[in-house]
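Note that one protein chain of the assembly has been removed; the remaining protein chains are unaltered in position.
The chains carry the letters A and B, assigned in the order they are written, with residues numbered from 1 in each.
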Amino acid sequence: MKPAQFEYDDPETEEEALDLLARHGDECKVLAGGQSLVPLMNFRLARPARLIDINRIDSLSYIKREDGRLVIGAMTRHTHLERAAEVAQGWPLLTEAIGWVGHAQIRNRGTIGGSVAHADPAAELPAAFTALDASFQVRSKRGSRTIGWDHFFVSEFTTALAPDELVMAVEVPALDPGSGAAFVEYARRHGDFALGGAAVTLRLGRDGHCEKATIALVSAGPAPVRASSAEQQLRGSTLDDSSIRAASVEAVKGLRPTSDLHGSTEYRIGLLRTMTERALTKAAQRARSST
Amino acid sequence: MKINGRAVEGEVEPRLLLADFIRDNAGLTGTHLGCEHGVCGACTVQLDGHPVRSCLIFAVQAHGHQVATVEGMAPSDSSLNTLQQAFHECHALQCGFCTPGILMTMDAFLREEPDPTPERIRSALGGNLCRCTGYQNIITAVRLAADRLNC
Partner (left out) sequence: MKTTADRIDPVAINGIGTSPLRKEDWPLVRGEGTFIADFKRPGLVHAFVVRSPLAHAQFPSIDCTATLAAPGVLDVITANELPDRGRPIPTRQFADEGSNRFLQRPLADGVVRYSGEPVAVVIADSRYRAEDAAELLDIDYERLDVVLDPDDAVAANAPLLRPDAGTNVAGHLLVEMGAIDEAFAEADLVIKETFRIQRHAAVPLETRGLLAEYDAETESITVWGAAKIPHVNRTILARLLGWSDESRVRLVELHVGGGFGARGEFYPEDFLIPFAAIRTGRPVAWVEDREENLRATNHSREQVHRVEMALKKDGTFLALKDSFINNTGAYVRTHGMTVPALSVSMLPGPYKWPAYRGEFRSVVTNKTPGGTYRSPGRFEINFVRERLIDIAAHRLGLDPVDIRRRNLIDRTSFPHDLGTLYDGHPVIYDSGDYELLLDKALPAFDYEGLERWRSEPAAGGIRRGLGIGFFVEKAGPAEREYARVELNDKGDVMVYTGAASVGQGVETVLAQICVSHLGLPYERVRVIHGDTALIPEGMGAFGSRATMLGGAAVMRASKQLRKRLLDAAAEELEAAPADLMLSPEGVSVVGAPARSVSLKTLLSTSAGVIIEEHRFVCDLLGFPYGIHVAAVEVDTASGAIRIHRYAVAYDIGRCVNPVLVAGQISGGFAQGIGGALLEEFSFDANGQPMSASFMDYLLPTSEEVPDLEVLITEDAPSPLNPLGVKGAGEGGTAGVGAAIANAVSDALGSEVTRLPLSPQRVVELAGE
């Protein structure tokens, strides 16, 4: 279990990195935290001809607020985000989701940009960003663009990134006042990828009715799934048990999560329904206590 | 890079894993390889003070950084540090293969959380597999070390 040979570059600036990507695009892989890529390389299941290691680019590691939005630099480590007080306060869904990511050693090294670019449908952060209507700033020598979650995550381990593009940052809009959010998942062992999970946000109006809901599901399909008809169904409801239950049933309609040795499609559908119900219940409680 | 405060140099292939560099080039074999895919935690070292899996980092990436391994823990050749001593007293190891990785994880954890509950220790230990002890004595040992470090 030793990796195959590869060429290696470790640029110190964004410009250098983009130059290298423009030159080697197709045959190279970007090395961010490496917590998903290096295991695959050790098994020789991934054998990139060249690695572009962006760990020396300090300018990509930051957390800042911009016009009320949270902007997270791509090379921000999970631990950094997990411990940021402003995140815990303004975007507690992210803090809660990160608590489910691997273990401390993984979170100390793994990066936010790496997680979204890897696009594992069983990963927590892509789903949390999906529930939060996040978008992704990407750049190449050809220019910059911002891609919404709905276009960014294409399929299993596939994003809308072109071979010469690099994720620069994640932008997360602020949650409205009166909102509550929750992240719930179940894995066979704590720290493993989820068998099923749900990231939800809810906004309550003054009259206690739901004004807005977002539901993103983990391990539900080839990419994070937004349960939009369930979201719609919750709008105007009082978020009582029966409306939450009905929305959870709606959320999993038509889903075909992949069966594997840890759980069949049928089991996973049931689990996703339960996780959605629990996340909604939790988020509703939190929304009520915040108003 | 500096390992346990000592400068270690070497010209290596980019693919050489940090764990192999520490073990073979620096000759510090206390850092063990248990799975080489980032699950078991036996290879945990501290990179700039933070526990990481040295099987998931290339040696070249540690260029210019500080690495700490189990060999740097004891204050002298004839003594153990507080955490090591607590492991010894609480029977927190049997075969001892996973122990260095656990010590590196818990050493950093106690720096960040000097007074953890057993539940917090249990959770912080989740990234290190041990096949011998059943974990209970490790949790007891970490709590004992916390008590001694806090007084």
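Rule of thumb we're sticking to: a residue touches a chain if its C-beta (ideal position, glycine included) is under 8 Å from a C-beta of that chain, and two chains touch if they have at least 3 such contacts.
Since the structure is predicted, the reported quantities are computational estimates derived from the model, not experimental observations.
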Identified contact with the non-displayed chain, of B:1, B:18 or B:93: B:93
Which of B:1, B:108, B:130 or B:144 contacts the chain that the document leaves out: B:130
Subunit A residues that touch the omitted chain in the full complex: 1-5, 43-44, 186, 188-193, 195, 260-264, 267, 270-271, 274-275
Sites on subunit B contacted by the missing partner chain, in the whole complex: 13, 15-16, 23, 28-37, 39-40, 42, 69-71, 73-74, 80, 84, 87-89, 91, 93-100, 103, 122-123, 125-139
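The rule we apply is simple: only the chains that are shown with their structure count from here on.
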Whole-Å separation of chain centres (CA-atom averages), subunit A against subunit B: 29
Subunit B residues within the subunit A interface of the complex: 13-15, 17, 20, 36-38, 41, 44, 47, 50-53, 55-58, 60-61, 105, 109, 123-124, 126-128
Residues on subunit A engaged by subunit B in the complex (per definition of touch): 1-8, 10, 34-35, 38-39, 41-43, 51, 53, 55, 79, 102-106, 108-109, 189-191
